[in-house]
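With one protein chain withheld, the remaining protein chains of the complex are depicted in position.
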């Protein structure tokens, strides 16, 4: 992880988007909190606790909408309290951070191994956008010697499907590209859909790249299994307390050049959409394959939620 | 229609795709048959009939998959037979052609007037691709003073949505563009969908631009009315006799430049997809608004089908 | 029908709502047109035609939203034209009127006989509001000796369910009343639902008393057959040309006394709602039991539509 | 809570329906058990336990169908056993009771704050009957400055919708009343439905005021989110052991005056109906927003169930 | 057809079930009526008409539930009336009978040719029971050189699936047998289902061998096209007038030997079940491929119904 950044430096690099990627953000925050705890040389648990709380607040403020950041920070405080005494508190915090960092790093690989069992020899697999976790599942199935056909959507406006084509080709798979509009047309010949996740809500709904819900709907219509590959830090405890996930809208120029849009016309460019849980067959996590109805359980058991509740 | 082409010339210009557009093809064929009949100076109805049949075959062979061509040719022969005598036969053929040409020319405008009644003041309307008939409905509603918001999909790979933006802007509407993947996301805020048709099958299914069926599915899910604007010559009598409509696939370069596609990868580029009748609320034709279940009836009554049956 | 009213008097009595009921309005209009034709003593078909057209316009203007009025007027003109000559025209118009009046009078009884076949011994039947045609079906089944249990909804705000209770009790049936909210609760124990119709649209949708669509939805969910009893003059040719049926809203005092509604609060009181055709199993008419998908066909064949089209 | 009642007095006042309201019943029972424990001056844990069991039985017998009563009683015994020794047992019982009473009192307010996040600015909200918890959600959203339109059903036969109108008007909202039959008609213009609960079953089904399931069905059809506001003491542990919830039927005179019902006719007047979990989007509780599939989990974790199981 | 039977002999042989098969019964009845007409040597049209009516009644009474019998008889009387004069009446009746007999004989082959277009090369086809028309479609597709896999259900209790295996094997196809319970399990690997018909109702519902509706449901769930191969004489005009089709129940010994059924137990053995039209994608008839919603139209146009109506 290179030279150690201070907590303030970490918060700054998250705020400036220098640090990117849900997993990386979460791990950096956990690392900074770990360092903050280890750097404390005093013996007053209350002082340490106050310091940690200040660090926590600074980190959370650096990217308030990043669910992985909340989860990384929350993981460090799991079961910790000033009542433990300074030494035990420091150890608990550092150990929590170590466990979180290790587990989140391994998650994509574990998801690949678990999820690959759901891909059968001869399967035709459809994926959308460019998700590390989803590709881990597909590429692992290929590595296990299963003969599979993989289809990738173009994923307008950024066309991440081209990156997916390259990732799959590098892994020795010969993928096929389709335009986003062809997903339902192709569905009759698809055996399984695998996508990634931006956020999993407490009711099992999936927030992911625009177009995901449309593909899920077409898969549901055709009774094709729709699988989501998601590390547990993608599950959002805040949604348990009623928060709705806001869908970001981005600049029109990503969709069309200004000269392509006549005067008076405009462009709507939403980044994500929401897929309801009834269209999701399973969520593949590093702690196993779970139905969307287990999202509440995962949040309560794997992530903890006292901290979020208290601050809510 | 400029200088009169001979029947052979007409067939050639249809074959070479010099003549394009479903309506134009049908009218040119009818016109050529009309001229063929009028050019006959003899008095032998059997000779005239044989000549006409030859012309019919030449025209049908020029674009065997164009449903409008079959319908235009069929319309000319409606109720005609050599038993009528040469004079009556010639008159019947010419008159049939005149009626077909006139009606097909007016169809888009009639559809506009009929369909505009289904657009209410304040409606948010979604359209896909670039259909003259669908735009006729939307623009007529605007002309009638209804305040409407219109959304157009980009319609990859050809991006006809940009043309739709221009057509709507020219008519004084301020349209909004979305990527194809955003259709389901938008659907919660859409009041009605209006699309065109390539072909209407005898069971009421719609063959249209790739992506149409996906939008219809999302509209059905959200219980948003899904309207199809289609001239009656888009209805396919051949599907009544079991024929399946083939979905054309086009060149991969329309979707991605060769250098964007890694070695081993390929592109699937289907032009159309099929929307099942249960997702279609109404078909707006120049003979009225009909449910998809009336497609069989429209074919039998408006188009006639003896001729197709006989040749099948 | 008492002393003969002039056409103007008939139009006035329809306008003032002195003449009520869909069937009665239609028959009075047909009768007035019949008299107008018979009263003509001249020999100029064009003059007669002009006079009839004037009468037609006056009648249609007296209640523009009454579908039965349009159908009654249309029926008189079926196949008539000034080309026939004065005498034939007069006869055609009078004969058309006679047939329409006779058939519409018998329709409720025919519907009863046809529909009763769909009620089996032991059936539990649910009805809504107070429809002559629906009660004709139920009472006929009872007369045929079938042992049936009949449930009537209260039908707020006017509570026509109480009238239905009385009508059924008079016929020797022992009915049961439920509040409107209990329809889905009861549905598990219902074998068939029978309701009447205000209007049948060209796509088979039903416009009927508020609450009908909710009951149809619950019947559909429970797979209980949902039958509509409707004379053919309830089918609306105008909907074929795109017209949407407007849902009337009535005074709030029908729902709550002014002193029951706190300041700032208000009451919405729609009279009808629309039931989509996919929730309707069959429409029982005097020309047979038809699926909702045959509405277009009924309109074209039974009612004729040239006249409406021409005026549209 | 006024002068302290003895356990027998409490049981009597619950039996006589002097004490009403699910929350109030539960809290009174917990309070009575707390007092019973504190009143014990001896040192024999078995004696205290026996006394408590007797009290428990007396309270449960006072209203066997009230789920909140079971939960209030169960809460007091959570983790308690005679093995603890008399002093610890007494403390545990009293502390359990205190916690339950405090939490249940605050529940409606917490539910309001959590649920209000699900109401967005500009939303049109529909509610049914008159539920404190549901109104807490709606009124809190209004207090937070969101501009909302609220619709209330009349809720025949008792017309609690009029009370809901008054409650909303007092809070500064301008509500609109509709008859129960108009719910599906209105649904196209509703953004979210919020209702209360009588009982939540272990499979997530909702038992609530007659008509609730009909509204849920219409919301589901239109894909309008259907939210249930329910304190955790509304969740029924007994349903986990197979018990079916009986639907009470009340006197016919609540629906129609005797003189309105003809001889031979009768009235069915069910108080509640059951809404299946697939029509419920979320249950808003004082421990967070949970999907109906989490009902089993809530029962196991929040309520405990050993005691019920043992007695079953 | 061997030596000519008298009308009474024909009626007797139908009654005794000596003549079997829907098509054969209908043709024999038509033939007998034709002969009856030709045998008449008088010149009194009323006498001929009375004689024919007597014959009609005798034939209809011989198997009142056979829909093909009604249709065969009806076909002979199409457009005939005593007003024509004796000679024209005789000719009309004989000609009607000839046309019906010829067309019904060719129907299975025409259905094969039309339906085979719906089977694509590589398709996996499932059929149920043993239907000549359905097998005609499948075998024709095979003859056209399409490589198809055919699956046949056992079709308990009579196990007609074994006959289907033999019929398919004789035609050079290598079929696969499954038990009836395996239909849904297999459906994920089926491309199209083709079954025959006992009766098609006016709303498009199918009455066919027990188990058909279960397979249709599973096909619908998996969105596998479900095709019915049915001659037009299988369409029932009587259902247009409200008649419900009775499902025959047969002897228990067809299902289990008496010694297999313990005392007190019994066996229910229904012969047919009803498949609702929404599970049927197309009906393949000798006049084309029609959606089930066209059943009403087919009955009105192809079969005529005045006669049935009059007698109803």
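Going in written order, the chains are labelled A, B, C, D and E, and every chain counts its residues from 1.
Convention: contacts are C-beta pairs under 8 Å (C-beta built on N, C-alpha and C of every residue); 3 or more make two chains touch, one makes a residue touch a chain.
Every value quoted in this text rests on a predicted model; they were computed, and no experiment measured them.
S.K.: Which is it among D:10, D:71, D:136 or D:202 that touches the chain not included here?
M.R.: D:202
S.K.: Considering the complete complex, identify which of A:75, A:114 or A:195 is in touch with the unshown chain.
M.R.: If we include the chain that is not displayed, A:114 is the one touching it.
S.K.: Which residue from D:240, D:261 or D:283 sits in contact with the chain not drawn here?
M.R.: Of all options in D:240, D:261 or D:283, contact with the hidden chain holds for D:240.
S.K.: Counting contacts across the full complex, list the positions on subunit A that touch the omitted chain.
M.R.: 113-118, 120, 278, 281-282, 284, 288-291, 293-294, 297, 301
S.K.: Go through subunit D and note every residue touching the omitted chain.
M.R.: Interface residues of subunit D facing the absent chain: 202-204, 239-244, 277-278, 293, 295-297, 300, 305, 309.
S.K.: If you put the missing chain back, which residues of subunit E would it touch?
M.R.: Looking at subunit E, the ones touching the missing chain are residues 151, 153-157, 162, 165-166, 168-170, 174-186, 209-211, 213-214, 217-218, 221, 247, 252, 255-256, 260-270, 273.
Here, only the chains that are shown with their structure count from here on.
S.K.: If contact pairs are compared by residue number, which of C-E, B-D or C-D agrees with B-C in over half of them?
M.R.: The B-C interface is reproduced by C-E.
S.K.: Just the number, please: Cα centre separation of subunit D and subunit E in whole Å.
M.R.: 58
S.K.: Would you kindly tell me how far, in whole Å, the mean C-alpha position of subunit B lies from that of subunit A?
M.R.: Those two chain centres are 45 Å apart.
S.K.: Find every residue in subunit A that makes contact with two or more other chains and list them.
M.R.: Residues 221 of subunit A touch two or more partner chains.
S.K.: What graph shape do the protein chains here make by touch: line, ring, star, complete or other?
M.R.: other
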